[in-house]
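For this depiction, one protein chain was excluded, whereas all remaining protein chains were kept in their positions.
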Amino acid sequence: MHTYIDKIREIASRLLKEEAVEMVIGYQEGTLPMISPPMSVRSAEDVEKLTWSSHCCINLANYLTDIKGKVAVFAKGCDCRSIVNHIAEGKVKREDVVIIGVPCNGMMERRTISNIFGDEIEEVVEEADGTVIVRGKGREEKYQKSDLLRQCCRVCVHKNPVLYDELVADPVAIPEDIQRYKEVEKIEAREIDKRWKFFENLISTCIRCYACRDACPTCYCPTCFVDEAQPQWVGKGDDEPDVMTFHILRAFHTAGRCTDCGACVSACPMGINMRAFTKKLEKDCLDLWDWEAGLTSDMRPALETFTPSDPEDNFK
Amino acid sequence: MSDWEPKIVAFLCNSCSYGAADLAGVGRMQYPANIRIIRIPCAGRMSPKFVLSALREGADGVWVSG
Partner (left out) sequence: MLTHIGIEPERLQFSWISSAESTKFIDVVTEVVEAVRKVGPNTRLVKNMVREP
């Protein structure tokens, strides 16, 4: 059992009893192992259903847009930056949300675990020392959590919440030797045709279910560009140009707003790593405008501001 | 393929480049006939959708000018 769980339930039940909030958004135990679905709790009796694990991959900031009434939400470092983003963009009011910060040591990738274990998994248990015990088909294996982390969690440098009303635990240490953009640099180093092949291959399995869009907290347009019919900018089939257009535009909409929470990748039924698109934009925002999403709500986002010193190398 | 000519979709701002194009026309200046001009009210009207849909419909290049 995770050490945070008692504290999480205690905070949730206190806030509900005091009627400080109408609802608490957190995670529950899923019916399948390695998936923690989101849940909303409205009464103090139900807080026992709340849980915490290393499978809380979903970004709960997604449920805050245009919400009515006062709510409390559990937020990891990346979720918290998404909430700051929402505040900056006017999608949620700071006074309407109680942010319960959860310092995060990274979430695990369920596909990695399944691949290593091989058989069907019945149970995954985490020990406090970072050992993960996987059980299934009458056998049991032990792994290190650090080997099973999601790719985005491996390169995360904002593990601790940036804006919170309460913290569940003390902030966690952030390793200094993280190479944040190793993946992007690897792609950048390739020739242009190889890059095209790489991305063509990356999206070749996409079934256009839009799970990545739905899981993404930055995607809240009333009518998404893929649902527009007049004019129709993106074809609805699974033709490669259409799928590629969808992924390019989806990524572009998150430019300067994506917090690399990895919810899109975790939600994808086909296991597509669409972070290959968004991570590049994140890197560009940092390189060109020294901007990182969700660290402050006092500054306007990179693509919303103009200064005479902005780089314009690609202008004639 | 030797007679291939590039097709370029040009998105021109009404008050800047479109004016320049108009002036070039009035001045009877010669320029390549490969561009298909689309007038937009302002370069701020530009959206990545336009670029991608131009490429999708078979344009060989896209030129945005304010």
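Note that the chains are named A and B in the order they appear, and that numbering of residues resets to 1 at the start of each chain.
As a working rule, a residue touches a chain if its C-beta (ideal position, glycine included) is under 8 Å from a C-beta of that chain, and two chains touch if they have at least 3 such contacts.
Just so we're clear, the structure is a prediction, and the values are computed from it rather than from any experiment.
The chain not shown here is touched by just one of A:18, A:193 or A:298, and that residue is A:193.
The set of chain B residues touching the chain not shown comprises 1, 4-6, 8, 10, 15-24, 27, 29-32, 34-35, 51-52, 55-66.
Listed for chain A, the residues touching the missing chain in the whole complex are 187-188, 192-200, 235, 239, 241-242, 244-245, 248, 251-252, 255, 277, 280-281, 284, 314-316.
One rule holds in what follows: only the chains that are shown with their structure count from here on.
Chain A and chain B have Cα centroids lying 39 Å from one another. By the touch criterion stated above, chain B contacts chain A in their complex at residues 48-49, 52-53, 56. Of all residues in chain A, only 225, 233-235, 241-242, 245, 248-249, 252 touch chain B in the complex they form.
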